[in-house]
Structures are given as C-alpha cells and as structure tokens.
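Pasting a structure here, questions to come.
Here the complex is missing a single protein chain, while all its other protein chains stay put.
Chain naming follows the written order as A, B and C, and within any one chain the residues start at number 1.
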Amino acid sequence: MEQAFRRARGGVVDRNSPVTFSFNGKSYRGFTGDTLASALLANGVHMVGRSFKYHRPRGIMGAGSEDPAGIVQIGKSAHALPNTRASEQEIYEGLESFAQNCWPSLKYDINALNDLFSAFIPAGFYNKTFKGPPGSWALFEPFIRRAAGLGKAPPEADPARYEHTNRHCDVLVIGAGPAGLMAALAAARAGARVMLVEETAQPGGRLLSQNPDSLKLDGKTPAGWVQGLEAELRGHEDAQILTRACAFGYYADNYIGLIENVSDHLPLPVRSENLVRQRLWHIRARQVVLTTGAIERPLVFHGNDRPGIMLASACRTYLHRYGVLPGKKAAVFTGNDSAWATAFDLSDAGVEIAAIVDMRKEPNPELLESARQRGIDVHLHSVITRISGRHRIRAALVQKLDGAGKVASGASALFCDLLAVSGGWSPNVALFSQSRGKLRYDEDIAGFRPGKSWQKERSAGACNGQYSLESCLDAGAAAGVEAARSCGFEAPPSRLPDIKNDRAQHFGHEAVWEVPSALPPHKTRAFVDLQADVTVKDLSLAQLEGYISVEHAKRYTTSGMGTDQGKTANMNAFAILAAKQGKSIPELGITTFRQPYKPVTMGALAGQHVGDFLSPRRTTPMHEWHEANGALFEPVGDWLRPWVFPQKGESFEETLMRETRAARSSLGVLDASTLGKIDVRGPDARVFLSRVYTNAWMKLKPGHCRYGLMLGEDGMVKDDGVTACITDEHFHMTTTTGGAAPVMSTLEDSLQTEWPELQVYLTSTTEQWAVISLCGPNSAGLAGELLDDLDPDPEYFPFMSWRNAHIGGLPVRVFRISFTGELSYEINIAASYGLWLWEKVMQEGAKYGITPYGTEAMHLLRAEKGYIITGQDTDGTMTPADLQMGWIVKKTGDFIGRRSLSMSALMEEDRKQLVGLLTDDPELVLKEGAHVIATPREGAKPVPMLGHVTSSYFSPNLGRSIAMAVVKGGAGRMGKPLFVTRPGLAPAPVKVSATDFLAMSQEKLP
Amino acid sequence: MSRYSIFSLLREGLNGQRGWGRAWRQPKPEDAYDVVIIGGGAHGLATAYYLAKEHGISNIAVLEKGWIGGGNSGRNTTIIRSNYLYDESAAIYEHALKKWETLSRELDFNIMMSHRGVLNLAHDEAEARQIKRRIEANRLNGIDSEWLDARQVKEFCPPVNVSPSARYPVLGGSLQRRGGVNRHDAVVWGFARAADALGVDIIQQCEVIAIKTRGGAVTGVETTRGSIKTPKIASVVAGHSSVIASMLDIRLPIQSHPLQALVSEPVKPAIDCVVMSNAVHAYISQSDKGELVIGAGIDHHLGYSQRGGLNVIEHALAAIVELFPSFSRLRMMRQWGGIVDVCPDASPIIGKTRVKGFFINGGWGTGGWKATPGSGHVFAHTIAHDEPHPIAAPFALERFTAGALVAEHGAAAVAH
Amino acid sequence: MFEIECPYCGRRDGSEFSYAGEAHISRPSGDEEISDEAWAGFVFMCRNIKGVQAERWVHSAGCRRFFNMLRNTATDQILAVYKMGEEPPEVEKQPLPSPSGESLGSGNDAVQVMGKGET
Partner (left out) sequence: MSDPRRKSPLAHRKALNAPDGAVSLRERAFLAKFILRVSADGEVAEVLKLPVMANTSLKHNGSTILWLGPDEWMFMAAADGGGEMKARLGEFLGGVHHQLTDVSDHYTVIEISGRKAYEILMKLTPFDLHPGAFKIGHVAGTMFGKTAGLIINRSVDMPEFDIIVRWSMADYLWCLIAEAGREFGLPAQEPVGQVRGLRYREAS
C-alpha cells in the first residue's frame, strides 16, 4: 500500500505535491518536504544500509545530521553522491537512492560474514596481523581496502558548479530553533545586521517536532508561530535567513563557514546551470549566538543497532514534522523523562505502545499518571537485554534490575517494530568547542556545556543545557539582546510568547552509560558507534592494552571517526571509558571537535576557483595577435608567453631552429612585455640601487643602462635585470617575469623597514608598458624606419643606453640592450598601443623577413651567448662567483647578501660553478637535468656526481649542440674532459668550456 | 612483550579478547636516566628504540607532554619516499625507506606499510626540468625513480586529469614505486611497544619546564612530574624545537608554521597511489579505511596554534578538484592542523649543540614522517657516540654558520 | 584566517595581508666586522617565539604598508598593531596555563575542559 505509514494529516510536507523516488530500484512515493528518511519510513522501510566493518544491517536512527547509520548513495554516474544521510536528503521527483557497502544486495551481503567472525577481528586487529614476511601486507591490503569504505566515488567529473560568497554581519545566529528565532528577532529589532542560519529546509527546529495539538504559542500552532516570526524577520532590511545552510566551521575572529544546499533538493532536469549546486559562505560576525540545540544520546545495550531502533526524539520529528508513523507497534526504552512524551505522542497518533521501559525506579509521577491514562504498560527499574529480528526489530526482551543494578532473572518479551530509545541529551557544543571555548561538565545534565568563551559568542537554549521550551525562548531572546548591545545597538528586551502546553515538560534523568547486560561482557555486543562498528568490548580492549588516553582509545577503536563525527557516539564512549578507568568524565577529557561539523563537499570548498578560475592567466597586450598567428604558449608563473610560432606542418624543433636563425641572420621580434618593471624615484635612488644590486650605481649617467644581480641575504642569486637611469633621481628597473612581485615586495620592505631614511619611492609599472624586442642585424634598419625622431645607428645610440623617442607621434622608450648578444632594440610603449605597434612592426619588418620568436628561441639565443636565466641556471644555491660573474660584485660598500659571500662554504673553490659543456659529438644534445660525472662509465651506485646540465640545445647558428652546466670546481676544469650521464646509454664525453659560445664560434668552435 | 601471532589472535578470539597484555607500561618517572628524550612522537620513540636495541642503552625516559603520537605524528599524511635531490638527503631518506620495508616484522606490529608508489607531478617546463634532474640524481644514487609522461601518469593513476587544457596541465611526473604510505598511529604504537619491551620508560603527561646545566653541560630536566637527572637530553619535538632550545638560550634557524590536512568521507578504492603536486600545493592518497587523505600548503605566518586559515584548505581542494575532477562531489570529513618546523634550506637539523649533552633533532618541515626510522636510527647513534652518524653529519647545526646549506626546496612537496 | 587591524586602512580580512617575519631586528651593516656566527644569527636564526611575538606584516592587497604587530603565536590573538619605527606598546602579560601554553594532557588543539572551581 502506498505510504502505509503516512498519517492522515499533520506535518510540514506538502500533501498536494506527491513525489516519486526510488530506493534500491524500487519505486516509492512521498511528498515534497519529505526527507528521504521520512519518505522511506512512510513506506515502512527502515533498513537502508550496512555498517562499515561487520556489515550489519543499519536503519534510520535519527532525524537529522546526527544520524550515524542511515546513509545511502544518491543518484547515478556523474550525479552520484555517496554517503548521503537519508535524514538530510530532501526527496525530489525522480530521486534514485541505493544502499551502500553491501554486495550482492542489501539483504544478502556477502561481507556480513565479517559479523560471524567479529570475535576474531576486534579493534586493533590489523596491527597484530599481516606483519611479514615482506610483501604479505601488499597481498592482503587490496582486499581490505575493497571491504572498507562506504559509498562509491563516481569516476566521472562532477558536472555541478559551486561558489563561495562572503558576508559581514553584526549578529550571526546559528540554528533557527526556538532560541535562535528569538535571538535573531531581538537583534534585528535593535537594528543590527543579523543572519539566521538553519541547517534544514525551514526554521523551527525542535518546535516542528512538537505535537501541534498540545502546544500553542501566542495561540498558534508551533509551525504557525514560526511562520509569523520568520515573516517579521524577513521584513527587517538587514536581516537574512538562510535555510539549508549548515555552519560547519568556527574559525578565528568569528569567521564561520556555512555550506548552503542550493540545488540538491531540486529534480535533476530543473536544476539550472546558472545556479550553483552548493554555496559556501564565509561569514565574519561581530557577535555570534549559538543556538544549535542538543543531540539525544542512544542507549548502549546488547543488540542496540538493529533497524527499527530509533532515537525517541527522532520518532517525534517523523511523527509531527513529516506526518509519518515510524512504526505500528512501539516500545520506548529510556532513563529519562523526555522520552515518555514520545510514547504519549505515538500513542495519541494511534501507534500501539508495547511498553515504556525505564531504567529508573522513580520517574516523574506525572508521567506515570499520563501513561496510566493511556493504558501504557510501564516497566520501571528494567532494561532491554536482547533484540530479535535481524533486518528490523521484531521483539525486545525486558528484564528487571536487582538491588545492585544488575540484571535479575526473569524476562518478558515486548513485540514491536519500533524501539524508541533515549539516554538523555548532550548539548550540541561542537561549534562552541571549535571556537576554542572551554567546556564545563555539568553533572545535572550529565553532559558538557559551554564554560568559558574564547571568542565573541554566546550559547543559548538546549546547546547551553537549557532544555525547556520556555528557557529556550527566554535565553534566546536575552542572547539576541546582549549580542546586539555588544555591537553598540540599543536593544529593548523582547517579549516572550504565551505558551499553552498540554504536555508537561520534564527533563529528569539518570545517566546510565552502559546498560546492564544479561550476558557476560565479552559476549555482549553493545554498539557505541553504529557507523564505525565500535562496541563496548572494543573500548574494553583498548583499556586492557593500555590505550588509555581518550585520544588513543578513539584512534585504536575508531570510535567517533565516522562520517557523523560521533555526534551520538562520543559522549557514551567517553563516559564508558572514564568508568573503566575509574575516572570522572572531565578527568578523562574528551577528543577534539574538529571542523567541519558535518562533511562538506570538496567542490564547494573549492568554490568557483576551479578550472579556468583556479588562478588568473595573465596575458600581454599582444596576446590576441599571438593566438591568431598560431603561437603555442608557455606558462611562466601566471603569465602565458608565446613559446614558439609554428608555421604549417612545422615540428617544434623546426620552428625553433627557424626562429633562432632568423634572430641572428636577419630580424626577430619578441614580446617581452611580461618583464617586471619598477619605477624608482628619489634623491637617494642611487644609494638604494647600490644596496640592492651587487654592483655600483652612483655614476650611471642618465640615458644609460646597467645590468644588475640581486642576492638574498644568504648570498644567493635571486633575480637579475637591466635598470636604466632616466634622470639622476629617477630609474626604470626591470626584473625577471617571475621576479616582479617578490622583488617589488622585497624592495618596499627594505625601504619601509630597513632604510626608512632613504628618500625613494617605488611604483610598479609592469603592465604600463608593452615591450617589443627587435633582434638581429636588420633591427637597426627597422627601428630607423619606425622611429620618428631617433637615429638607431649603434654609433650614436650605443649598447646599454636608452632614449626617449616617438613612433607615429606616440612616446616610446627605446633600450639598446640585448639578451641574445645580437644587435637589439627594446621598444617600450604604453600598453594600450602595444598591439598596434606589434602589428606595425610585423608589417614594416616584412621586407626583412621579420620572424616572431617565442621564449624557447629566446632561451636558445641567450644560451648561445652564455647568459643565465635565473631559476633555470640558478636554483637558489648559486653565488655570483659560482656563475663566474665575480666581476659584477663591487669591491667596497655594502649590499644585500654581501657578508654571506665570505662565509667559508661560499668561498670554497670546488663549489659548483657554471660552465659551458661541448659534447665530443657535436650532434648530440645533452638532456637538461642530466648529471656530470668524472668517469666514462657510471660504475657502482652511488655514482659520485659533479653537477648537472642546466641548459642544453642544438644551436642552429653555431651548427652544433651547446650546454651549460654547474660543475664542482668547474672554473678550474676549462678544456678538461668530463662525462654526462644518459639513462640506458653510455655517458657522453664532453669538454668543459666557457659559456659564451657565440664568442668562441667567432674564434672557431671545436 | 608477548608476540602477536595468528595463534594469539585465535586464542583471544575464543577468549573474548580478554587476555591481551598492555602494549606499553605507564611508568612513573625515575630520579635519573642515562638519556632523556623529550618528545613522544614517532621520531622520539624510534630514537629510544634504536638506542636500546643497537646501543645497549635502555635506561631511557621518553617524556611526552600529552599522549604519544599526538603531535605531528598523528597529524601527517604519512607519505613515504626517498627520491630526494641531494646526496645527503637521499642518503637519510633512503636509509629510512629501507627500514620501513621491514619495520612491521621487526616491531611485531603491522604499520600497514603500503608501497603503492608516489607520483610527483610536473605542470610546466621548469618543473619538468627540475624533476628530471632529480630523477637522474636518484638513479645515480641507486634510488628507484622514473619519469612518466602524461599518458603514463594517466595509466598509473586513472583518476588524474591530464587534459592539456587544464589550468595546470600534467606534463608528466616522477614515480617512485617503492614509495607509499603507512599508518601513523601504528608506527607510534609499534615503536612504543617495542621500546617499552626493551625497558624504555614512556612517560606521558609529563612536560619539560626547564633544562638544567652545569659548566656548559646538561645535568637534568625539570618537568611537571618532578626533576630528572640525566647527562644526555635529546629534543625531538617537531614544531616546538625552538621552545625547547630557548630553555638553553639556543636560537635555531627554524620557523614554526601551521600546516593543515584533511580527510574525506570513506569511499571504496578510488585512487591507488600517492599523488603530489608542488605547483598547486596539494598531495593526496587514500587510506585503507577509504578516506582520501589530503595535505594542504602551509600558512606563511609563524604559528603554534595548530590552526591555519580555511583559505589554505580551500586552495588545496581547488587544486585537488582540478587534478581529480571526480573527487569534487566527495566531502571533507575532518580537517586539522599541525605545526611544522621549517629550516631555510628545507632540510632537518640532527646533531649536537654547543651545550654538552644536548642533542637536537628537528626542522623537518613537511618531510619528517618519511624519515622516522632513519632519523631515529642515526640520531640514536649520534647520542650514543657523542659523534654524528655519517648520514647525520651534513645536517649539523653548524652548516648555517658555514653557509653549507642542503637546499632541498625543490624536493619537498610544498615549496617553502 | 584572522582579521588584522591595518594601522592605515582599518580592520580587514587576513587574506589581504602577508606575514613578513620577526620585527625589531636590525640588519648588521656589511661594513662592520662581524663574525660568521653573528651574521648567520641575523640571516638564519630566529627566536620563533611561542607566545607574544613582535612581528611584521604588510597590507599587500591594500595600502602596501609594512607595520608591526604583537601577536600571541600560540593563540593567534593580536594584542597590538603599531607602525614601523615605533616601539612595541606595553601589553598585558599573557600567562600561559602550562609551560607549553596548553592544558596538560592534550595537544593545544584539543578540547579544553574547565576544572572544578574554575570560572
């Protein structure tokens, strides 16, 4: 029968909007507003999965994110969502869900065999087995891995989009139950910027789980009253209510992470690709009010994990919020008063109550009276000792306790399909604890409650151990007022609603952490953590083996380490461990509440910053041309630089050879815009440059340029570049592409921190200038044609100088500098004219066969000249002397890194030094990263290494291979033979040379 | 120490698991020890174990301020590899890797050493060049290491996205097949149990407050559980090295930073190797329980709060999602932070100090776990002989005054 | 990430800032005679304080100014922010609950439980 367990009325589901969904291939119906759990329960389905280790049947146990057991796989292929809590997933038309961790089916699971052998696979089992011989673990591990895990990760890429967003507010209220609603309203009325966040689909919290027939607030049903408050709150301009949003992490300075489900409740076909699946909120709140409620504790007794055993409060939620009967014949097992209301509500809803079993001798007499009126059997000072029914509870055995609190003989059976259990309540202090607040153990409620705050927050309501509705409303309102006042708002006290409640609220209880068992301890299987399959026996074993720290016991048994983070398990586990050690609970301590409060989609944490947005791709003003002309690009940091410009049918190497040849034989052009540029200005600019570069800058004349090396204080080369003197007090500095940001930061640091007395200002101008570098014998010719007012003839415009000039009437700065050893002109023009000038250069250069070249040819060209690339020929361990650039280090005067150069290890003669390598076979191109050794054969390992090849190319201009390498004592090995390793081949014989191959070629290369 | 065997397991299975002995004792501190080791993490316990086993010194106390393995040992992502660039580093990490291979058997405790292979990805030419240089150095040092091109990477690790249009495309990577992961708690417990069996006192909840010296030599420690006399003190307190050293007015070239990690919910096997990416600052493997274990980058500020920013986690996951688009739907289940000691050259400090009898082992940065047995072994030798073990010698503190750094930045997973 | 009060721009998210190391360290001039050890002390050695540290930050996404701050590195509490060249202000001593600054028996990330009588 369709929805046989659906009540005729009640609940906040929309009965006019039926929804068809499936579980394990079978189709069911529910209503919009149902969770998967409520909809399955409406159809009489309790068992939904198998446990982690023993593959025992697992059912729906809770009604929210605390449920340790009711987790399923949602959807298929790319839309699959493993490990989804049925009690949180809202149903939608066409939703498909599947049981996890079972094969071949939920009912007949082969791995359930584990359960039969459970006696042999206790906690710590793997520590004691498969230790050897070597390789034995490799043999078993794959099987163990396959048995573990829960759901299946879809292999397809996630089609969903996610995003981050940020908000600041005065008061953030977390949890829209009675306390949270009152708090938010009080703060909003005071004029504060308020955010109220609610994990479920609608505000109301525990109010929606109350019997609307017996509870009225200001004369309205709970749901009606909540609606009124919600409407008022939404009317405040600066108040925002976020539903389906869970505060998962409380970080420093009142920074809270929220995960909002935007689309997960919508049918797949209507999910818009313009709407994200989930949104992650970063909230910075001046004050936080925690109204996160309390979590009911299950009872720890033999067989307590069977489907059909449910938290008493969850039963009420299904009954009233969803209009679902969680069973037809129920028993209640408790040690506290609040669970009795579940029995009464179930009974009033027409569920037959087999009995109320209370471990106490004397519960509240009013409750006894109410039970009597309803004709409910009550077993006092009794416990449930055994459950029958494998896939769903069929009966429970109830036994009396004797005077010593042990199970007495004699038993009676309670036939039931639902067992509501309650071991009392634990304030939900997870976020408070994440905020670094100190917890206080409260004997009265047998639980931890907030003790001392660390951040600007306060807890109100059940999360603060205030359980009655009145105290929640009162404390919530007061917290809202206080929070608003702390933000400087005048906040009048809030009026509380009139409450009419036919059902007296009682929260008396006796904490019984481990329910007395009729069986000896080692035969009792009482589950503490239903998901991780941790039993009391496992906790005993941890104790026996000396894992007595609560953290060791947790890790040894894995208690509380499941996807529910032990929300229902931890308190019981701590108490049981404490008892075993004869300690009080606070003496034992508890484990950390880590973020996130509940699992958060990794895609949502990544947000929109994925794919193309993972990090910016920076492009130059000429990028469009490069792309249109078939450039391949090389990423250099975040920049994309043209790498080669292949022509049709050309291979990479062919392109490279052509570009390299052109730049030396006629005319090449390079987009050098990515070079870092810094404008340096002030009366002390020269002094400043002399301190940050290794060479002298006091005498550089306006109109001239100089190459400089920058070191770290450790004496190692960090960056290099050419700096031009504009006027005596004004310089144009260039850095490497990757060095632009770090150099700027280091220089500002030096000026602001170290040398505030220097009058120098810096401004980054990297992107102000597009830089077009003309290279080759015809570059002067083209430059002459382009420039309106400058004769580029090297005779008048010498190497290492620069001039202001114009092209087409536009101002340009032209630098006669070269990174290739070839005649070159670097033209700097305002970036917005870069593309125009580039196109003009290409057009007018056509007659010289102008050839655009990319970074690869640039690298080759500079290697022909023996110029270094910082980061390629250096790796943070090279001094100027190592690079054979001792000439650039001035003899007197301080500069950054100077003193380190005289440290003993930096002065050693056999340091690795940069040299050229010429292969005996001129056709052979060494591999970059290959190592230099002294012998023609590698010999036994380890092979002594002298250094490695940093740059290596076939040079078309020299007609042979060239390489640069750092080699131990390289400077003293000129002309000497060495060998370079080649995997799988004999080392290649090479001769050590200088690095300026171009110069050598003019003298004739070997 | 009763051995764990198939027979003991069967016996206890039938016996209701009631007959097991304690894995280690809970002794009270004695008045004096031959050696006091500060820090009950894996490195400290390994040091104690090797001192007792190989150097006959068993009158040792390991002092742990909290619970053993509760610092970085319990917080790291357990990646094991030895494919380091420089000879000095390769030597110590390979020394460790050889020991990892047989450690389960030696300790009679399954540390779940899984040699499933470690991939270090290259995302641009510069990185590829650097990695190839390292592979070649590894080969010449006799350490297994090979280059995989993008296609081979995909074959070895199918979930990796090797699309050339990715923001950080995979050009290839190095693979060390002997590398892998193990179980951090098991290593701590295994060393503790074995050291305890050799007579080492493991004293938890015992924090060192001061170090006492006379004439430039240590004489003992003051702890929250009383004074202890000893001629030799070894500090092995990842993250807190400077705190202990400051008790002797020793400054170290170490900065402590938050380093974060996280695990996903458990799922059936989805990735069968370890993947590390330097460029995007993330590393990932899957535990035997099914959780994806993901390491994030370090926070750049100094910090002892064992907490970093959420933004660092978000960056790491953006990188993971980029590399593994199918993991985007999985959920982060737990995040946490540790404190890493970072040296300027990304290499550790192992050795003596100017105070006689005070030895230090720290500064491992993000790379300490994989060195554990090697570190403990050479440190024990150094303590026992008052002279550095040859493998430890290059990592002496003096290298900073000489300028003889072992600059391993490129070899660490996270560039500092 | 914590929030930082930039002395120029006001309170901003920490992601706008970059950490720039210990404060109040003067760089020895390369002109003076200084031992290898003293120089290495400047270049490499750190106090690396657990507790209140004077340190430098730069508002890199904002005004680009470097400034000083007193922060408890064990708790990430910022006690004072002051400009370059200024002396650190007096701040209240932050007594640490144990020598390591954390409750005994746990990592300092662990849950802290109040003792009896503690308020």
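Definition applied: a contact is a pair of C-beta atoms (placed from the backbone, for glycine too) under 8 Å apart; a residue touches a chain by one contact, two chains touch by 3 or more.
Everything numeric in this text was worked out from a predicted model, so none of it was measured.
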Discussion item. Quick check: which displayed chains does the absent chain contact?
Written reply: A, B, C
Worksheet, complete the sentence: Of A:111, A:468, A:501 or A:615, the residue that touches the missing chain is A:615
Discussion item. So one chain is hidden, and I want to know which residue out of A:808, A:939 or A:959 touches that hidden chain in the complete assembly.
Written reply: A:808
Discussion item. Which parts of chain B face the unshown chain closely enough to count as touching?
Written reply: 125, 128, 149-150, 164-165, 169, 171-172
Response to the item:
Touching the unshown chain, chain C contributes residues 8-10, 12-13, 15-16, 59-65
Worksheet item: Which chain A residues touch the hidden chain?
Response: 163-168, 193, 238, 272, 274-276, 282, 284, 608-609, 612-613, 615-621, 623-624, 627, 632-633, 635, 638-640, 651-653, 679, 681-683, 759, 761-769, 808, 810, 830-836, 856
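Going forward, only the chains that are shown with their structure count from here on.
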Discussion item. Please tell me the distance, in whole Å, between the geometric centres of chain B and chain C computed from their C-alpha atoms.
Written reply: 27
Worksheet item: Of all the residues in chain B, which ones touch at least 2 other chains?
Response: 66-67, 70, 305, 307, 309-310, 336, 344, 401-403
Item to complete: Would you please write down the residue numbers of chain A that are in contact with two or more other chains?
Response: 251-252, 255, 549, 551, 592, 714, 900, 903-904
Worksheet entry | Touching residues on chain A, where the partner in the complex is chain B | 52, 80-83, 117, 119-120, 122, 125-134, 137-138, 141-142, 144-146, 148-158, 160, 162, 164, 249, 251-252, 255, 257, 282, 520-523, 537, 540-541, 544-549, 551-552, 555-556, 558, 561, 563, 565, 592, 594-596, 599-603, 605-607, 609-612, 614-615, 617, 634-636, 714-715, 871-872, 875-877, 900, 903-906, 927-931, 933, 938, 941-943, 945, 948, 981, 983
Practice prompt. State the interface residues of chain C toward chain A in the complex, per the touch definition above.
Written response: 1-3, 13-14, 18, 20, 27-31, 34, 36, 39-40, 42-44, 56, 58, 60, 64-66, 75-76, 84-85, 105-107, 109-115, 118-119
Discussion item. For a test of understanding, state which residues of chain C touch chain B in their complex under the given definition.
Written reply: 1-2, 14-15, 18-19, 36-37, 40-41, 43-50, 53, 55, 57, 73-76, 98-101, 104-110
